[in-house]
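Note that one protein chain of the assembly has been removed; the remaining protein chains are unaltered in position.
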């Protein structure tokens, strides 16, 4: 059984979790939108854009609404990226959401990666509140699009009431001059 | 009457339009979400992040769903930013959505800027399909958040069915290696 | 007479200076390396990379060694970039080195631009301590290369004694951990 957009996403198979005690199943996250970031710690695109996007998702949405899950899907150079090295990587890069190690299989491609039909890393999967796969991205994706996809899955009818009173966080010109 | 989040946004007062023939009223855009980017052509933050965000909104959402409108709200150094200079600026920066010149007033702050209670530039206002102001940002705002706010205003119940088959647009590692 | 690399660079013709009182001639700068940044205030590449490079040159080298001179060479859309608008631009973008307005000519291309055989903006010219043109760049140029070219013109035999004790200005890992 393979993952198809619009269908229930099958459970992942995880050998070990970081930043989560005990078992964690996709089913446990029903009711929340789930963003699954599949990565390899030595994949440059994962470091430069995939994981930073996952971190921005974590910072932007409430934990009760959106779960961010990392999946370490090592499909090559397995010896260079064992779980104890991943642990250091996560610490140095200050990644704090739960990260599961995809279960190795004899063929090289780990279990979940095959089941989810991932083409490589980074891949970002979005799962709706009912557990259905709703978006499957490979490579870089614009934040604006991902923000929109997540919000549409959240399905809120009246969010967006925002009137930020905090000072601007970058260059702007106000009546007292530019900052 | 001032603009308040949650209330109908009053009409703008525009002296002249670029990239739009004839008059253009906010009311004409009912049924669409409207993103209003208020800027000044010589405001560094508008050039570096406000206008690029507006352009990404234009590229990301369908025109039938989201209207992107620029509003040139010159509240200082009026002589340095007259409409004929704005026209050159828009051409050089390849800005192609409609841009209205906020109607000057005797006090320095142009009409619409005062009516919308803008604190400065860049400011981004989001208006829902019924014409109500739903978000008011001053300064830099993360794309992920704006994407989410726009999508929540669009109120689609089942978008996000995306399964991109195009090749990744940046570094990624696939089974044939990294690109 | 046109400018050729290796030859004395002819004097510029400047209509008006900003950030400099009185006249300023290239000859007055003999003994210093001179970096001339030719730009137009509404040229996107000048704003995004040409002028920021000039500012970094100003910050990196001592004023006694390297003079940084801006040259506003408007060859199109003259009405959109008059001197009084340039003044506002320089203020908003916090450009503080001397900027001269290239003398307009009847043909559209201003005097100095023609004399220096500039192909457009941004252009960066490097002049040695004796007044000879030594490098002529059009478009983006890597900082590493410009830094090297300027230093080779400075001709110091023993600079580079640097042992920075200040804390690192970006992510680094020390014995007490990463910052």
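Labels for the chains are A, B and C, by order of writing; each one numbers its residues from 1.
The criterion applied here is as follows: a contact is a pair of C-beta atoms (placed from the backbone, for glycine too) under 8 Å apart; a residue touches a chain by one contact, two chains touch by 3 or more.
Predicted model only: the values in this text are computed from it and were never measured.
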### Summary
Per the touch rule stated above, chain C touches the missing chain via residues 5-6, 40, 43-46, 48-49, 56-57, 60-61, 75-76, 109, 119-122, 126, 128, 134-164, 167-175, 178
## Note on the structure
Even though one chain is not shown, chain B touches it at residues 92, 173, 178
### Message
Take the complete complex as the reference. Which residues in chain A touch the chain that isn't displayed?
### Response
42-44, 47, 77, 79-81, 84-85, 87-89, 92-93
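Everything below uses one rule, namely that only the chains that are shown with their structure count from here on.
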### Query
Counting contact pairs per chain pair, which pair wins?
A-B
### Length of the line joining the C-alpha centres of chain A and chain C, rounded to whole Å
45
#### Entry: Contacts with two or more other chains, residues of chain A listed in rising order
173, 178
